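The other protein chains are all here in position, but one chain of the complex has been omitted.
Lettered A and B in written order, each chain numbered from 1.
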Amino acid sequence: MSELPEQPQSPSPSEVKRVLEAALLASQDAMSTGELRKLFEQELDHALIRRLLDELREDWAGRGIELVQVSSGWRFRTTADVQPYLDRLKNEKPAKYSRAVLETLAIIAYRQPVTRGDIEDIRGVAVSPGIIKALEGRGWIDSVGYREVPGRPALYATTRRFLDDLGLRTLAELPPLAELQKVMEFNDAR
Amino acid sequence: MSELPEQPQSPSPSEVKRVLEAALLASQDAMSTGELRKLFEQELDHALIRRLLDELREDWAGRGIELVQVSSGWRFRTTADVQPYLDRLKNEKPAKYSRAVLETLAIIAYRQPVTRGDIEDIRGVAVSPGIIKALEGRGWIDSVGYREVPGRPALYATTRRFLDDLGLRTLAELPPLAELQKVMEFNDAR
Partner (left out) sequence: MSGEALIAEPVPAETAAPPARLYGEALEKLPLDLYIPPDALEVFLDAFQGPLDLLLYLIRKANVDILDIPMAPLTAQYLVYVEAMRSQRLELAAEYLLMAAMLLEIKSRMLLPRPPREAADEGEDPRAELVRRLIEYEQMKAAALALDAIPRIQREHEWVGVQVAERLVEIQPNVSATDLQLAWLALMRRADMTRHHKVTREALSVREFMSGILRRLHEEGDLRFDQLFEVGAPAAQMVVNFLAVLELARENLIELLQLEAFAPIYVRTARTAAVAEPV
């Protein structure tokens, strides 16, 4: 400590704020006001530190980084709205839907409107409610009515959003199934 | 792609600057302009990014954090004048290197690529493996190949990280070697 450059007797509030900001930006962890006070040789008032932290928080409002108070203290972190930008830097592959989900979606897309029973007939296995929920939650399918048979099962169809998300204008732009025969033959031949 | 919130066709320069700042403050590594461009869906001009980085650097002038351009790109670091404050939070003093380590580092930096034998020739004493290990451990040097002589000694060179940690963009920014002309004078005099 003794080898530190000499400092003014009491740093000005703006200097304290500048140091607080730098320390918080450089810290990997949240810092309590107690820790932050240790930055200074002089005993600074808790209330002063607290006031300057509030000021800092306001200074940073509207930027891509925000000062937040968490259980262990204060820390800077990125705001939610810059997240999509930061995500683009990640090379991680997005999650993949299971075969069951994809097949269910394919059946709904190509054979709509269909009931869960229809899907089960084609797939040959039961369709878990979770799959339908996942696709509904994504906004890709919805129930467009009921088939008037005992139990009145819901009829599912794909939505406008499904087309938008897949970059299609109409269902007719889905790969035609007529060509599937060829694909299969090609695959069989290999 | 499709699941990201919709964004305006082309973000305004101030929005781009806001995102650049957040990304640079949050990054664990220096970022090149190429990487920074990946933040945006749109193809942004290198010159625009470059201009905004210069603006950011100026925006931050005089504060406790500075934007620096180092070998691997751009990165924020604390300024030297807040370090005495930050040092108060540290439990351990920063590593001080012995003359043996520093001389070895200097020889590798200025004469790279060199073998341990080359270093020993210049220093006139054996180089302990601990010195090489210490520098490798810090990530400042690494082995870049072997000299094709008996024993195939490793050739050492400094790393990008060495430049980054010293705030340099290229080896050319190292302090120029002193007194080289003396050797030439000696040779000319004869």
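What to note about this one:
The rule we apply is simple: a contact is a pair of C-beta atoms (placed from the backbone, for glycine too) under 8 Å apart; a residue touches a chain by one contact, two chains touch by 3 or more.
Bear in mind the structure is a predicted one, so any value in this text is a computation, not a measurement.
Among A:54, A:87 or A:164, the one in contact with the hidden chain is A:87.
Set against the missing chain, the residues B:35, B:55 or B:165 yield one that touches it, B:165. Residues 25-26, 28, 65, 75-80, 83, 86-87, 94-97, 99, 102-103, 105-107, 109-113, 122-124, 138, 142-149, 152, 155, 157-158, 165-168, 170-178, 180-181, 183-184, 187 are the ones on subunit A that touch the missing chain. Although one chain is not displayed, subunit B still touches it through residues 1-3, 22, 25-28, 65, 75-80, 83, 86, 94-95, 97, 99-100, 102-103, 105-107, 109-110, 122-126, 164-168, 174-175, 177-180, 182-183, 185-186, 189-190.
Note that in this section only the chains that are shown with their structure count from here on.
One inter-chain figure worth recording: subunit A and subunit B are separated by 33 Å, centre to centre, where each centre is the mean of the chain's CA atoms. For subunit A in complex with subunit B, the touching residues are 1, 4-5, 7, 18-19, 21-23, 25-26, 35, 38-41, 63-65, 76-79, 82, 84-89, 164-167.
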